[in-house]
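So that we are looking at the same thing, I have put the structure below in structure tokens.
Subset of chains shown; positions unchanged.
Letters are used for the chains, namely A, B and C, taken in the order the chains are written, and counting of residues starts over at 1 for each.
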Amino acid sequence: MIRTIALDQNNQLVKDLEIEKIVNGNYLWYWVDFHQPTEKETDYLRTPLSFHPLAIEDCMHHMQRPKLDYYEGYTFFVTQTLNQLATLKEEVDFFLGKNYIITFHHQSCTEIDEVWKRLVLSENLEKWDASYVFYLILDKMVDNYFPLVYQIEDMLNELDENSKRRSMEELLEDLFDTRHSLLSLRHTVTPMRDLLYRILNAQRETYIKGRSEYFSDIHDHLLKLTEMIEANRELTTDIRDSYISLNSHQTNHVMKVLTVITTIFMPITFIAGLYGMNFRYMPELTWKYGYPWALFIMAVITIGMSLWFKKKGWFK
Amino acid sequence: MIRTIALDQNNQLVKDLEIEKIVNGNYLWYWVDFHQPTEKETDYLRTPLSFHPLAIEDCMHHMQRPKLDYYEGYTFFVTQTLNQLATLKEEVDFFLGKNYIITFHHQSCTEIDEVWKRLVLSENLEKWDASYVFYLILDKMVDNYFPLVYQIEDMLNELDENSKRRSMEELLEDLFDTRHSLLSLRHTVTPMRDLLYRILNAQRETYIKGRSEYFSDIHDHLLKLTEMIEANRELTTDIRDSYISLNSHQTNHVMKVLTVITTIFMPITFIAGLYGMNFRYMPELTWKYGYPWALFIMAVITIGMSLWFKKKGWFK
Amino acid sequence: MIRTIALDQNNQLVKDLEIEKIVNGNYLWYWVDFHQPTEKETDYLRTPLSFHPLAIEDCMHHMQRPKLDYYEGYTFFVTQTLNQLATLKEEVDFFLGKNYIITFHHQSCTEIDEVWKRLVLSENLEKWDASYVFYLILDKMVDNYFPLVYQIEDMLNELDENSKRRSMEELLEDLFDTRHSLLSLRHTVTPMRDLLYRILNAQRETYIKGRSEYFSDIHDHLLKLTEMIEANRELTTDIRDSYISLNSHQTNHVMKVLTVITTIFMPITFIAGLYGMNFRYMPELTWKYGYPWALFIMAVITIGMSLWFKKKGWFK
């Protein structure tokens, strides 16, 4: 589907024009939105919009990373929106020229819908132009990254606090998934940040000049996001390393308990076994004080061993 | 609450003027402090101060990272104070112009109160101006970061020394929390350092020129803090890694003790069990030297095993 | 084998000319492909092509890393193709001049064959020239890196999902091999990326000017590949670290089970052994309630121990 909107010479919004008319017409500025376009609609990018074949190819393909390319007369931007789970990334492409903006996306994009609605309802049309539309969409996109990071922070907090109530396999699985999400997030946020940096420090015409404080504001948000993502990755590493330390300590403690038990009972059980032998000629067996003597030996061994382990600090 | 102070043409301090008067008046310089401002008071940022909507938005929102933004006629700074536990960060915003400074903060800020008091009591008014006020507040803020790092260093020293007296779970928990605090501290100190670096190396007017050695002094403190934080993070890693090494070694030692005990007693206990069997036809049982022979075999096994383990170095 | 193709003054493709003729002839542009050349054929690089001895030496030797060298009148490129397993790398060298391209490779190169065929069949000869040939080959080369990375991603996904069905030794072996492949891939992709970066930002003549958006498109692909490789390496680290955490946890759990069993049965087995001794004078043995009393003691020990371990949380 393609929808168009344009501001004519009388400062009136005109909607749903044909592309050919809008391109060749004499409008102050216009916006064409390619929403899940058909193959035929996509052809408009070639004629009449005559964009570069490489930029059109980038619109067609998925798996692009956010970037900007300078072409003669316009700048081409690839950006990404993130859905709630940070695993499904959707690409939104922009062509930004002196007096137009073209948006191109294979999935529905709520950020674009909202800005479209706001433009249509706007009573203050003079502050709007192509680069302002671009700013508003980008700002909303980046604002929508935050809930994903907050969600991860909540998960990590819950993981840290509840760590004793749930099964360890689940906790480790969650930790692994969280790290995976953070990695995925970083691969959107970092190139988006670099994209904004390049917009702000461009030597060439990017058609956003005069609004650099607005794009600088988005850049701030992306810097903040980068730091939050890095901090959370370090936190997951710390949680896992602490967990390994703790486990290593507990295993050591359990080993000591086991060794103490074994070391105390093995010798006395052996003695019991010894006097359970059925040899005919065993003088101790018929000795009157054989049994008390055996008990005494066993007590000595038990107490001796216990004191020895106590001295070695294994009961702590 | 809003409070104002201004230096009039006769070099006299005038206090508690209305904002409109002060802005339109002919003062040498003035300072307006927005302290936990109401919504109505915040509106003064728009009129009569007419700051940029994006800067005002940054004042409203929390979760900003320290930064500076250039606007026409003034520079906008976001900074952070830290409370005693380094987890609660409070934002202080500054608008610094040619002849004014505006401070804006949602919580009470002791650093600002101190400088205000010092200005009011000052007898040497000619050395004061807006950028000097800014320097004094920033200097105090950064000085107040140090106790937090010292506190962490003390905690790490105590952790290293006391490690044998307290429970290991507590120690590991403390280590984890310390790392968390250091991470949080770093996220304030690093952007503050970059902020100072940008002030010192700015190409554009930041309204602090002529005082760069003063801001360079604050930059020194932030460099020192960065190094201390990094060193302490490495120290926590080292403590934990050493702990894991030590634990791994101890577990190994305990395993050896257990294995030695088991290996010596299992065969002789088996022999005892063997001659404890109740078969009617067991020639050894009626043999006169059966018992001493069994004892001899057991002794041989015990001594042989002991020598073997001694040779393998398991008694060390 | 050497094959040549040239565009003559009448815009006609001429094939299989001798090298001397082509070099000294008056062609619009030409392409010479050294395909598994004999030693005698290689000599053409010296005469009549008169390239620098160091560039020729680089053609001869294997184990070069991708790079570009500026020489007077031409640029020399070393690039690498990857076979399906990412372990066998094959070198392709290019000499790119104002009106010629020389390709040199010791193994057959499908990318070159395809472009050759496409040129021969082309009906639109005016868009072709030496740098376009170079672009097409490079573009295909880099496109062929992707299946290798996808293959690794599939392997990692399968590894993550199937981890419970296959033997752990195999899984760890696969993980190690995957990391090895990623390392090898990185050593091709990173210098290729730097090569493209240098082409795009060259201060000197690289004979590709006027087509920089085409080479920028390849650079995009290489940036994407670099990120995918790094992400996958981090993923392998995460899988392994998670695995170690999980194992450490399981070992701890198994230890607890073992210790509980040992601690409960050792004392009661000792008591059984005690009353299995054959001393003549053991009053308990003849006591009427000796047996029930012994059973009662054993039950008390069993229940007491169980409660104690339950309280310590070892049954979880």
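Everything below uses one rule, namely that contacts are C-beta pairs under 8 Å (C-beta built on N, C-alpha and C of every residue); 3 or more make two chains touch, one makes a residue touch a chain.
All figures in this text were calculated on a predicted structure; none of them were measured in a lab.
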Total identical subunits in the assembly as filed, 3 in place: 5
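Here, only the chains that are shown with their structure count from here on.
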Chain with minimal offset from the mean of all protein Cα atoms: A
Same-site or different-site touching of subunit A by its copy subunit B, using the half cut: different
Mean-CA-position distance for subunit C and subunit B (Å): 38
Separation of mean Cα positions, subunit B and subunit A [Å, integer]: 24
Residues of subunit C engaged with two or more neighbouring chains: 276
Residues on subunit C engaged by subunit A in the complex (per definition of touch): 213-214, 216-217, 220, 223-224, 227, 231, 234-235, 238-239, 241-242, 244-246, 248-249, 251-252, 255-256, 258-259, 262-263, 266-267, 269-270, 273-274, 276-282
Residue numbers on subunit A that touch subunit C, as the complex places them: 52, 54, 57-58, 63-65, 67, 69, 71, 168-169, 172, 175-176, 179-180, 183, 187, 240, 243-244, 247-248, 250-251, 254-255, 257-258, 261-262, 265, 268-269, 272-273, 275-278, 282, 284-286, 288-291, 294
